[in-house]
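Taking it in order: structure first as structure tokens, then the write-up.
Every protein chain but one is kept in place in this view of the complex.
This part shows subunit A:
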Amino acid sequence: MAQLVFFSSRSGNTANFVSRLGVDALRIPISPDEPMPAPDQPYVLITPTFADGEGRGAVPRQVIRFLNDPGRRALIRGVISAGNRNFGKFFAASGDVIARKCGVPLLCRFELAGTDHDIARIRDGLHRFWRETCLTTA
């Protein structure tokens, strides 16, 4: 079964989203002192956005640390980013940065902890995505 890896800061919106999604997921820890998860199969990454007014710092530090490891990076297949539309053109910009840096598709974006509609469409989208990804890599 395909995996999810996610990050969520202490405000916990993304963690709330992932728990409602009801899919097994590995969590990137908030504290740099805790061990990073070690995915052993392809995964989709879900992360919030924390940019400043110029778009700097969109990707949380811990997510950058996670992706800096070539072994972990090799397994990423797609990214889903969270944020808030009130941040204007930098809405969910962490997804754009990661998609470009890692050469994987930005699958979709949602706001805060997501609506029930977001849960349904992302559960569905992930299903289709993994089916297609398995077909093309088989």
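Throughout what follows, contacts are C-beta pairs under 8 Å (C-beta built on N, C-alpha and C of every residue); 3 or more make two chains touch, one makes a residue touch a chain; residues count from 1.
Keep in mind that, in the parts below, contacts and distances are computed from a predicted model.
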Looking at what's absent rather than what's present, what does UniProt name the missing chain, "Iron-sulfur cluster-binding protein", "Ribonucleoside-diphosphate reductase subunit beta", "Polar amino acid transport system permease protein" or "Hydrogenase expression/formation protein HypE"?
"Ribonucleoside-diphosphate reductase subunit beta"
Interface residues of subunit A (partner: the chain not displayed)
9-13, 16, 50, 52-59, 61, 64, 67-68, 70, 73, 78, 84-93, 95-101, 103-109, 111-113, 115-117, 121-122, 124-125, 128-129, 132
